[in-house]
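Quick one: the structure is below, and I'll ask about it shortly.
Apart from one protein chain that is not included, each protein chain of the complex appears where it belongs.
The letters A, B and C name the chains in turn, as written, and every chain counts its residues from 1.
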Amino acid sequence: MCRWMAWFGQPVLIEELLFNTKHGIVDQSLHARMGAEPTNGDGFGIGWYGSGDGPALYRSVAPAWSDANLRELAAQIESPLFFTHIRAAIGSPVQQTNCHPFRRGRWLFVHNGYIADFHSLRRELMLGIAPELFPEVHGSTDTEVVFHLALTLGLERDPITALERTVGVIERTAERHGIAGAVQGTFGVSDGASLWAVRYATEGPARSLFASADVESIRHLHPENPRFQRLSPDDRLIVSEPFSDLPGVWHEIDESSAVIVRSGGALEHEPFHPQSPRATPSSPSGLPAAGR
Amino acid sequence: MCRWMAWFGQPVLIEELLFNTKHGIVDQSLHARMGAEPTNGDGFGIGWYGSGDGPALYRSVAPAWSDANLRELAAQIESPLFFTHIRAAIGSPVQQTNCHPFRRGRWLFVHNGYIADFHSLRRELMLGIAPELFPEVHGSTDTEVVFHLALTLGLERDPITALERTVGVIERTAERHGIAGAVQGTFGVSDGASLWAVRYATEGPARSLFASADVESIRHLHPENPRFQRLSPDDRLIVSEPFSDLPGVWHEIDESSAVIVRSGGALEHEPFHPQSPRATPSSPSGLPAAGR
Amino acid sequence: MCRWMAWFGQPVLIEELLFNTKHGIVDQSLHARMGAEPTNGDGFGIGWYGSGDGPALYRSVAPAWSDANLRELAAQIESPLFFTHIRAAIGSPVQQTNCHPFRRGRWLFVHNGYIADFHSLRRELMLGIAPELFPEVHGSTDTEVVFHLALTLGLERDPITALERTVGVIERTAERHGIAGAVQGTFGVSDGASLWAVRYATEGPARSLFASADVESIRHLHPENPRFQRLSPDDRLIVSEPFSDLPGVWHEIDESSAVIVRSGGALEHEPFHPQSPRATPSSPSGLPAAGR
Partner (left out) sequence: MCRWMAWFGQPVLIEELLFNTKHGIVDQSLHARMGAEPTNGDGFGIGWYGSGDGPALYRSVAPAWSDANLRELAAQIESPLFFTHIRAAIGSPVQQTNCHPFRRGRWLFVHNGYIADFHSLRRELMLGIAPELFPEVHGSTDTEVVFHLALTLGLERDPITALERTVGVIERTAERHGIAGAVQGTFGVSDGASLWAVRYATEGPARSLFASADVESIRHLHPENPRFQRLSPDDRLIVSEPFSDLPGVWHEIDESSAVIVRSGGALEHEPFHPQSPRATPSSPSGLPAAGR
């Protein structure tokens, strides 16, 4: 189990959301409430769109709650669009290259969940990655493979369709190996201009995912909260787990659906249905021919 | 909050107690049940008496549950007497020099608890450390200062009396600063030949501490458990928190008391009463003249 | 041996000076040319004045050359005034709390060099630190003690005089212990508005220290260098070791002297002479009464 959050809106100091918020994500690294495990102490990462060309990353193998540098940086880094991810490793080593977000060019990617029996599927899924992307897989997580498969299948053109195809490939591969419940989780993607989030599970309930409500509703429900008064209509949060228990502030995202946050705070909803790959002679594994 | 355990008895592979035991101390690093916090993920340490001259240390800033080297070493290190400590930092940095056990010569020292408002007392307490020991304080924990105070006050001659004097000094110093509830915790000490453990709090209930029962009682109560049949009469465990919920296996150590485990497994009980230091002209701080 | 650099001038991306410069300080972490040791691989730190209140720190125990986060941050952090320090530990542990810069409020402090036989002097020097500053010493380096002594002796009012008094105290203390060559090194200090640098050794040649020349001289000597054409008259660098071997770009700072860089790039020179503390009845150690 992991936890992630994404902010898209007015530029804010990262510490506003990481440290100054009740039950924010750093608190969730020690005390998550939803999900099997309360502790997400196997490293963390932040990825933000800032002044440079493309997003920047800060990733650490320390638990988020004890990393002294994170507090320093969170007080300095201002960004209109960023991800934070806290990790609870399931099997793969605690190392920076296994910390989310993953990045390629302008793109960031986070995930909460798992590929079932990834150990058995890893080779076949990695063969589905475009050869030119293959050497960019530096770690050993399922998420990094999912990201590079999605890049192979068009993430940079159409993120949701690419993820539908990716999940389809994984489910089909798992099926051939007799593995049930192939994909579990929530995914977050951005190119710095929009933010996409997916909630999906092959079987059973999917990991939790929430979007913040419209600023007007939030203010109306909690007129006494000064922090909420500072929200602008452009601001939107996507989180694995609500930061606080205030009613009306968070909307659960439906299972098997995706949301898209556009600049300006507009929130679009879409269904999410895995697309089965078409077997072709040139891809005997059932994977679509990569990179074409 | 922290957790520690000590083994004294037949030589065992450390993994037997760290990884192969139900709710052992590595499991407690993620899921402690007693105490304010379930997570002890701010580093850990093992200190063991082995083949070399004096005890050896392995300390790491990683959480015990995720340290790959710990699993390797635990499968290799065999010892008749060792401590393991898992840390939940309260304020001081996560660094190896803040990980327990602390060591001097043949002596090892662990602690679960705190000195109240240590920040305010640190200077005065450090001045009580014998000058020749002062440069050996490498970290910033209260425990390391307690250990060096106790060394100053005779730990190597009589551990319990030295700790009674040390706690007395701390309580007197805290009193002068108007700080209540000065000392909280359990302490473990060894010189490789005996094992001492103390349970004490200036105010309120002290942190939990347990000793394993006699091997005969354990076997009688749980005849079906093959692990217990391997215990010898020499074997004794002291733990912050029982490894399993089996009744009759663990005896709670009384508050304000100490136990001593001698070679052969004998367990002696003693009261523990802080001794007030005598103020002398040469030690205006109320500390006894150090190192004499 | 360590190496440090300071930039004061137009706001620059830190990577410009850390990575994009020939023989910059990250290169010096692997290949220093001046001094006893070519390797400065025992951690590093950057301290910068940025958007927040007071300076920020990023410190790591990894060698500067291999820290992936440093490359990310250096490409994001823009600052008009910052220090970078790379460490070669002599005896004290490699931990974040031993990495420079040290900080208090608006003040940053770095050091290249050592206090001779610090182990023997540590206690007495720490007693000279004002009691309210004492708990702020979190690590075990000589530098952190020097910084807190200097704060005690007026660093925030008059940095050079405070360092002269601090060095005087250390030399006097060392003398009483029969220790020769007490102080060796260069010091860098800033409050975000000015930058002070000191070069001094009790005995023998002091560690190297250089200031960048006036921008006009630099441009005149190297008209072909596009990087130099971007320098403004406000820009000044202080470095342990020149970044490149271009003649005329660097001026060696005299031994037993200090330089002050003011906003606008003006460089003032001052002599640096340790001031002997006056013994008073209330400070039998020869230290001035602390905190007044």
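In this section, a contact is a pair of C-beta atoms (placed from the backbone, for glycine too) under 8 Å apart; a residue touches a chain by one contact, two chains touch by 3 or more.
Just so it is clear, the model here is predicted, and its values are computed rather than measured.
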item: Residue touching the undisplayed chain, where the options are C:9, C:63 or C:188; value: C:63
item: Of A:140, A:225 or A:263, the residue in touch with the unshown chain; value: A:140
item: Listed residues B:56, B:133 or B:260, member touching the removed chain; value: B:56
item: Touching residue (missing chain; options C:34, C:94, C:201 or C:246); value: C:94
item: Positions on chain A where the hidden chain makes contact; value: 92-93, 95-97, 119-120, 122-123, 126-127, 131, 134-135, 137-140
item: Missing-chain contacts mapped onto chain C; value: 30, 37-39, 41-42, 61-63, 66, 68, 89, 93-94
item: Residues belonging to chain B that touch the chain removed from view; value: 13, 50-52, 56-60, 68-69, 72-73, 75-78, 96
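The definition used in the following text is that only the chains that are shown with their structure count from here on.
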item: Interface residue overlap between copies chain A and chain C, same or different (over half shared); value: same
item: Chain A and chain C: spacing of chain centres that average the CA atoms, whole Å; value: 41
item: Sequence positions of chain C contacting 2 or more other chains; value: 96
